[in-house]
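Of the protein chains in this complex, one is absent; all others appear in place.
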């Protein structure tokens, strides 16, 4: 059904103007100061966006949905994750494919895609984790990148003896990435340091979630960043540091940039609004706030916001990874190293960034759109199909009520998880209507769309 | 006369696609995959852009044309400057208004505008230099910014006892700028240090142009940057550091950004492709390469290019300031402090950045357009009228022949100056047609336009 | 009366051994594993130092005693200051001579010296503040440095329109200092920024002591450091940054060092153990904790201790400047800018550094001695007469009881001031006996010496 949106104030990474938008099929087909409904098909649905802002659909470049972990699995599937994402205004996800160390890459790709295809209501793509780099894996990774439309890899420096590559393989992989124009996203914490620190802390009887941060302090993350950047300098590969949490890591990335390294930086929602005191709460409550890199000292928040305002940090994701407090997080009651990692915010990200970033004046509306949508589209090869409002782009749109005031709660979140890390937090502003490829999928926080309608977005390599 | 441009590959800061462009009046009115000439007025001029790139008209955010100096004047007027700019592909200039220390700001604005209006073939605006900040000046500056459409100031930390403000006035001026949404561009060198160094060097008999750089080493520029940034941190004003020439200055700006300071960085053409050995040439030849900040050690070039690639540096200007070698530069034969400053490149900038940046792979085409056009439009409040190719924008377009090979020379430059700092330098790529507000003004390096057709572009304050 | 100290563990900046020390006249004349008292004059006083540490007398390179301020004067004279210093273990002071802007330097030197000579029980010297640099001042400063034995200057970047020099004079002064081998100590805060910030805050009704820090944030201090260091780079002068309070300032100094600047860094006691929350206490209590640079966020303490441990910071002083809470600090009840600056610790410094530095393991005993005594002697030209324990050195010795546990209080402090910023703080370790030039001047926190016995120590220029 065609849709006409009238009178909204259109905000993109670069523009701010008022116009009508007409969507037909899956795309935006007209943007004009005033579109006469008489020129449109009779069945056209009209949405009055007077007093509202219209953003391009938000993109979350860093989520986990299908996530096997120690015999359990993260508690969302693509149905609940889509509902949550759309309720908040996010219309495209990029999920991490996380195979085990001996899995074949192609099989993993098929497994992840098969989980997504029948249940997705958002559009989606993947970052392909590289956990082995033997000739077979190499060949399949090449196919996945170039034939299946997944030209972005993910590498862990963090998970010792399991998911991390040797430096030799890392060098070879980055060399291949450069050749194929693939961008390599990276989790920059040194695995063996953390492993040794965990063993030491546990041996000292330090077993609670408050010891998660001390087991991986900022020096560990900065070390990982320096290492990755040096590798990129030698190979020429383009890299993207996910969930950068602290000033030393940001500075490491900037140093690399001044040496000519092609590096992009991602922040994620939790590090922008939470700090490590949350993970220090008593009665195991802190376990809700265990993720990696960990929540940091509060002072790092200001650095991340400053870096966003100056476009030094390009994107904001979530690292959504939902594990229930009861039955999952509590696997780590006796030892923090067994607490599944994750502070979910797939639904909350846009409203929290709007509330804590835009309304406080830390970032402007354009930076908000750029960091939450446009840059993800550009860096990962989906622009201008995604990440912008223009004729020809996918009709992924968020009609935003800037005056809405509400409160976050597990009761109103669509994720299957049993807690909300932001329970009771006030927000101002929310998505009142959310369109994906020309169809309204969410209204006022409720999912009103079609499960299974989401599409795998094929992307082209651009990082040569 | 309407113009149809067919088959060109359109390159903007964000886009890369092939389409036809139709311009009518002063604007772009249609961009479509294929525009049928039969639908257009009979008088439409057709330009075949097959095999060519189409860029938004380049903007030079930092030029001097009317520039009184020690009893002489820079040797271009708006006619020669326009011809040179257009021949190279630059369609909009922002000139520095440089009043004397006791001049009234409004009179200076009128003087500069009166020089431009009758002779400009490019569109133009101004940065208003603030050299006094008494109540009268304050009131006139407010009027110039808000009523005359000039919401950008320029301040010197560099010219002692003449054009620089006291720290007290600087603080007050930045406070007013923040209030009015004005961005403050700044020349960040400490005036008194330089003055003392000059006296010392001259007293030691060090009088040649090779002593210009030692009289203002990188520490002086970095000190200025730190000072300006601290001032901006206290006042909240948005600042723009012009002609940043070296790593310590870039780092000072980045440090400020991580503290939340709203700072943008400009590089200028000479620092990207020349180094201080040029100013050390014998027989006073070095005088051709005297500008401030001075040409630096070659290693700083790599830092500037790296910062451009990572969008840490936003813009590339020229600091065009043309003084003849014979009769002007030679005022400083006996003492380098009397050499008029300037290494003109108003015509050469696009081709040199294309040759040394794009073709070497240091920056991609989008960064080229962003730095040479789009960011200047956005930062200085002319976007999307300028700096982009879209329906509704001014029809300022550069049709670029990427395969052209040629050589730079004073013989083919349109500036009135008697030398070319890049004499004999090979270039690849040049503007084959240049449109300003819908009219072809230059073809294949020759001016074919209309003197006086250029317009003062009124801008709105955006830096709140 | 000769003194024999037996069985103490001698700790210097470099050594740690057990020996007997014999002092005759004003010097140490013998240090031997075991000195037979039978070989000594009968009247020799014996001190059993078994179980005690012996340090060279501590030197405080940064104090104010005679300090006129807004019609009042700091409340110590050399009698009370000497008693306090000696009770804590400090045997030599370097006081700042602080003339008014029009005073002649030589007259100021005489004034300060006349205050000290009759009342000092410690040895003392001065740093000569340079607040004017006209030909007369220049000549007198040269005499003071070279003929009166005061080869260290002090310069303020901080006090606008009063005690600060223009950049022109600063450059000339540093040039003279380099020529004469004089080290220039500097208070690195930018005067005009602070003045503007104070006016703004007061205009906003922000009048309490908690606004002192926001009126001069870390950026202001770092800016001052960068400026001074750039000046030193140009002139070659040796500089010493007093009371460096925060990470950005330390980094600025380190950057300068890597560029070859001869810069030393001083920390002062308050910044090492206090933070800005002290100045935020209610009921004007915060006024007790107003000094400049202000107390900072607590995180800067760790940086200062780390820099001390690595000898990046050379010295620890006090910036002792005692103003009574009642009758002096309360001049600023209505406006924080009128609160006299100072957090006195002339007596408390050694015990607090020992307690918070040595016993916590942040610094070792050698670093303690180096920072609190030896480096001050070396940098300011009193070594090895002062700052070391060796035959021929002045018999300035501290016999330290490492096991003493006590509590600081205004009741046990000898300064004339009416409060103690460390009231109730526990300490471990104190000076049990303190010798100055061979005479016991303090025992167990009590002064037992001779008023007026202190000497002006003439120093030679060494900073060529």
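Chains here go by letter, A, B and C, matching the order in which they are written, and residues are numbered from 1 within each.
The rule we apply is simple: a contact is a pair of C-beta atoms (placed from the backbone, for glycine too) under 8 Å apart; a residue touches a chain by one contact, two chains touch by 3 or more.
Quick caveat, the model's predicted, so the values are computed rather than measured.
Trainee: Identify the residue among C:307, C:339 or C:427 that touches the chain left out of the display.
Mentor: C:307
Trainee: Which one touches the absent chain: C:35, C:106, C:197 or C:250?
Mentor: Checking the options C:35, C:106, C:197 or C:250, the one contacting the hidden chain is C:250.
Trainee: Return the single residue from C:115, C:138 or C:259 that touches the missing chain.
Mentor: C:259
Trainee: Kindly note down the residues of chain C that lie in touch with the hidden chain.
Mentor: Touch with the absent chain occurs at residues 14-15, 247, 250-251, 254, 257-263, 302-303, 305-307, 309-312, 362, 378, 383-384, 388.
Trainee: Would you write out the residues of chain A that touch the absent chain, in ascending order?
Mentor: The list for chain A reads 166-168, 171-172, 175, 190-193, 195-197, 200, 217, 219-220, 222-223, 226-227, 229-231, 233-234, 248, 252, 255, 259.
As a convention for this text, only the chains that are shown with their structure count from here on.
Trainee: Can you tell me which chain lies farthest from chain B, using the average of the Cα atoms as each chain's centre?
Mentor: Most distant chain from chain B: C.
Trainee: So how far apart, in whole Å, are chain A and chain B when each is placed at the average of its C-alpha atoms?
Mentor: Each chain's C-alpha centroid was found; their separation is 38 Å.
Trainee: Listing for chain B: what residues touch at least two other chains?
Mentor: Residues 259 of chain B touch two or more partner chains.
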